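Beneath this line is the structure, given in structure tokens, with notes to follow.
With one protein chain held back, the other chains of the complex are shown just where they sit.
What follows is subunit A.
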Amino acid sequence: MPITLIVNGEERATQAAPMTPLLDVLREEFFLTGAKAVCREGFCGACTVHADGIARMSCLMPVGLAQGCAITTVEAIAADGVLSPLQQALEDHDVVQCGMCFPGMVMSLTKFLEQNAHPSRDEMKTALAGNICRCTGYERIIDAVLALTNAPQAAE
């Protein structure tokens, strides 16, 4: 029995064994390589996707449990190729370095900002606890996001 799931709005089927990590199906079968396999233990967050609207680490999610789920990957965050405000802020503040952790950061923070549009610095840091970055030392990422959430137009 194939497993069917909706990936970035499109119905997809996979013959992968149900215990295959969703991450591997996304990367190796659908060639959605934005999600990164870094630790494969759920610590680093680089493989974060949205499953039915919840930020999940796709390395820990067996594809069998994604049957019928709506999966959103980083490739679908920029609608029609226009960066989301979060992505735009991270680009504008020039905070990206090697970039391996950023797809996961974008996915985690996108969900976080939906729930808390005006976080404090400490709330931002707590929200990033599940996304490890080896290059940046975090603080400038937080500055960029807070610049976005504290901007006047972010009020609505």
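As a convention for this text, contacts are C-beta pairs under 8 Å (C-beta built on N, C-alpha and C of every residue); 3 or more make two chains touch, one makes a residue touch a chain; residues count from 1.
Definition applied: contacts and distances are computed from a predicted model.
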UniProt protein name of the chain not shown, from "Similar to glycine cleavage system H protein", "Putative tricarboxylic transport membrane protein", "ABC transporter permease" or "Aldehyde oxidase": "Aldehyde oxidase"
Contacting the left-out chain in the complete assembly, out of A:Ala13, A:Cys98, A:Ala117 or A:Ala147: A:Cys98
Where the unshown chain meets subunit A, residue by residue: 27-28, 31-41, 43-44, 46, 73-75, 77-78, 83, 87, 90-92, 94-103, 106, 124-126, 128-129, 131-132, 134-140, 142-143
